[in-house]
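The block that comes next holds subunit A.
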Amino acid sequence: MEVGLTQILFLSTALFFIGVYGFLTRRNMITMLMAVELMLNAVNINFIAFNKYLWGGKLDGVFFTIFIIAIAAAEAAVAIAIVINIYRNFGSIDAEDADSLKL
Partner candidate 1 sequence: MEDNKTITQFPGSVHPAPGGGILVSKFDDVLNWARSNSLWPLVFGTSCCAIEMMSAAGAKYDWSRFGFEVARATPRQADVIIIAGTIVNKMAPVLKRLYDQMPDPKYVVAMGACSISGGPFFYNTYSVVKGADHIIPVDVYIPGCPPRPEALIHALLTLQEKIKAGGTREKIYLEEVKKP
Partner candidate 2 sequence: MEVSNIIFYLLCAMILGCGLMAVTTRQIFRAAIYLLFCMMGVAGLYFWMQYEFIAAVQIVVYVGGIVVLIIFSIFLTHRVGNDLAEPEYKRTLFAGLASLFAFLLFWSVIKRNEFFGEQPSGELSVRRIGEEMLNYKQGGFVLPFEVVSILLLAAMIGCIVIAMRAQTEKN
Partner candidate 3 sequence: MISLEHISQSIHEALSASLNPTLVLLIEMAIAGILVISLFAVLGLVLVFMERKVSAYMQIRLGPNRVGYKGFAQTAADTLKLLIKEGLTPDGADKFLFNLAPLLVIVVAMLIMAPIAFTKGFQLWDINIGVLYVSAVSSVGVIGILMAGWASNNKYSLLGAMRSGAQIVSYELSAGLSVLTIVILVGSLSINDIIASQQNGWWIFKGHIPVLISFVIFVIAVTAETNRAPFDLAEAESELTAGFHTEYSGMRFALFFLAEYVNIFIVCAIGATLFFGGWMPFHIGSWEEFNHVMDFIPGIVWFFGKIFSLIFLIMWFRWTFPRLRVDQLLNLEWKYLLPIAMFNLLLTTVMAITGFYIK
Partner candidate 4 sequence: MTKEELKAKLTEFNPTAVFDEAGEWLNVSIEASEWLPLAQQLRNSAELDFDFLFSVTGVDWKTHLTVVYHLRSIKHGHIIVVKAKCDRAKPEIETVCNIWKTAELNEREAYDLFGIIFLNHPDLRRLFLTDDWEGWPLRKDYVDEINIIKL
C-alpha cells in the first residue's frame, strides 16, 4: 500500500487517542503530562503532514508546528514547576490527592 496522507493521519489519530487514554487512566501528574505531550505530538504530525501533502508551497503548517513545539516546551516547564510545587507541599503528585487539597 502506497503510503500517503491517510496513513499518516491514521497514525496521528491513533497517537492522539493513546494520549487521551493515558490522560484518563493515569493519576500521576507527571505521567499525565506525558500523555499531553503525546497528544501535542499527534497534532504536530497532522500539521506537518497537511503542510507536506496539501500545502506544499507554503510554510504555514511548519510554522504552526514550530510554535506548538515552543508552546509545548513552555507548557511542560510551567506544568512541571507546578507539579514540583505540589509535591513539595503535599508530598504526593497524585492528581486525585491534589484535588482534595486546596492549592
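Here is how the candidates were picked: all candidates are chains of the complex that A comes from, given by their letters.
We adopt the following convention: a residue touches a chain if its C-beta (ideal position, glycine included) is under 8 Å from a C-beta of that chain, and two chains touch if they have at least 3 such contacts; residues count from 1.
Bear in mind the structure is a predicted one, so any value in this text is a computation, not a measurement.
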{"item": "Complex member in contact with subunit A (any copy), out of 1, 2, 3 or 4", "value": "2"}
{"item": "Contact set on subunit A toward candidate 2 in their complex", "value": "1-11, 13-22, 24-28, 30-31, 33-35, 37-38, 41, 44-45, 48-50, 52-57, 59, 62-63, 65-67, 69-78, 80-85, 87-89, 93-94"}
